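The complex appears here minus one protein chain, its other protein chains still in place.
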Amino acid sequence: MSADPLYTPYHPRWYRRHVSVWWWLQNRSYTRFVLRELTSVFVAFFAVVYLWQLRALTQGPEAYGQFLARLKTPFFLAVDAVAFVFVLFHAITWFNLTPKAMVVRLRGKRVPDWLVVGSNYAAWLVVSGAVAFILLRG
Amino acid sequence: MVDRITPFLWLLFSAGGTVAALLFPVHLFLTGLAFPLGWLEAPRYEFLHRLLAHPVTRLYLLVLISLPLFHWAHRFRYTLYDGLQLKHLTALIAVLCYGAALVGTAMTAHVLWTIR
Partner (left out) sequence: MTSTVALTVARYRPEKESEPTWETYEVPFRKDWVVLDALNHVKDRLDGSLSFRWSCRMGVCGSCGMKVNGTPKLTCATFLSDYLPGPIRVEPLDYFPVVRDLVVDITDFVRKLKQVKPWIIRKEEKPLGEGEYLQTPDQLDAYKQFSMCINCMLCYSACPIYGLEPGFIGPAALALAQRYNMDSRDQGAAERLKILSEHDGIWQCTFVGECTKVCPKHVDPAGAIQQYKLSAATHWVKSLLLPWGTR
């Protein structure tokens, strides 16, 4: 069974369908997958906004005030709202998929998926609460 | 031939995705929506400036900005490669994506380093 299979004279007539560049629109699962992957663009967008905020903070109160004013414009409010939805989508899909990659075994038995997912959401609540607490103090 | 680079990039992608999943929703909600729209009171400039003085804050911000950029770089690179079938541009895409993440990281590190 280690030799290459012999091809009949008909093998040049095998039909191979070409994969369209719109393959990801042909199926709801595929489209959801690509949307999930595109959340990374909004993640990068917000990372850049935060870097911008950081620079404005170091350049003095006037620069920071300008930054805050920019964020209040309808354009940024709209983009931020959309980005928030996508970032939420990223977080939810990320937490739900973590148990697939990280199989935790305690004393030989696999920890059930709902427990791993639940711990992720719990950590999310705790960490978000801590950040909000710090930022809302001043 | 064992790939020696992709495991490292995948670890960065995973770390960045975890940071983004845990921390970006709350930060984006506050900074992008709640504060500008006045739903919650925004922190004052002096308070934030004081926070920035702590080295812990600076490390936190470096992680918060840099790792998600690498998450984006890895994920977006594969999205372009598979989604748009840009296989002939694979090297260029990789350089642009990871390069952008590196530039973002360098800029963040520079800003954080030079705060008085």
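First chain written, first letter: the chains are A and B, and each begins at residue 1.
What we mean here is this: a residue touches a chain if its C-beta (ideal position, glycine included) is under 8 Å from a C-beta of that chain, and two chains touch if they have at least 3 such contacts.
Remember, it's a predicted structure, so these values are computed and weren't measured experimentally.
If the hidden chain were put back, which of A:Leu68, A:Leu97, A:Val117 or A:Ala132 would touch it?
Only one listed residue reaches the unshown chain, and that is A:Leu97.
With the missing chain put back, which residues of subunit A would touch it? List them for me.
Within subunit A, the residues that touch the unshown chain are 5, 10, 13-17, 19, 23-24, 27, 29-30, 33, 37, 97, 100-103, 105, 108-110.
So that we can see where the missing chain sits, which residues of subunit B does it touch?
Subunit B touches the missing chain through residues 1-4, 6-8, 10-11, 14, 78, 82, 85.
As a convention for this text, only the chains that are shown with their structure count from here on.
Could you put a whole-Å number on the gap between the CA centroids of subunit A and subunit B?
12
For subunit B, which residues count as touching subunit A in their complex?
Its residues touching subunit A are 14, 16-18, 20-33, 35-37, 40-52, 61, 64-66, 68-69, 71-73, 75-76, 78-79, 83-85, 104, 107-108, 111-112, 114-115.
Touching residues of subunit A toward subunit B in the complex: what are they?
19, 21, 24, 34, 37-38, 40-41, 43-44, 46-51, 53-55, 57-58, 61, 64-65, 68, 71-72, 76-77, 80-81, 83-84, 87-88, 90-91, 94-95, 101, 123-124, 127-128, 131-132, 134-138
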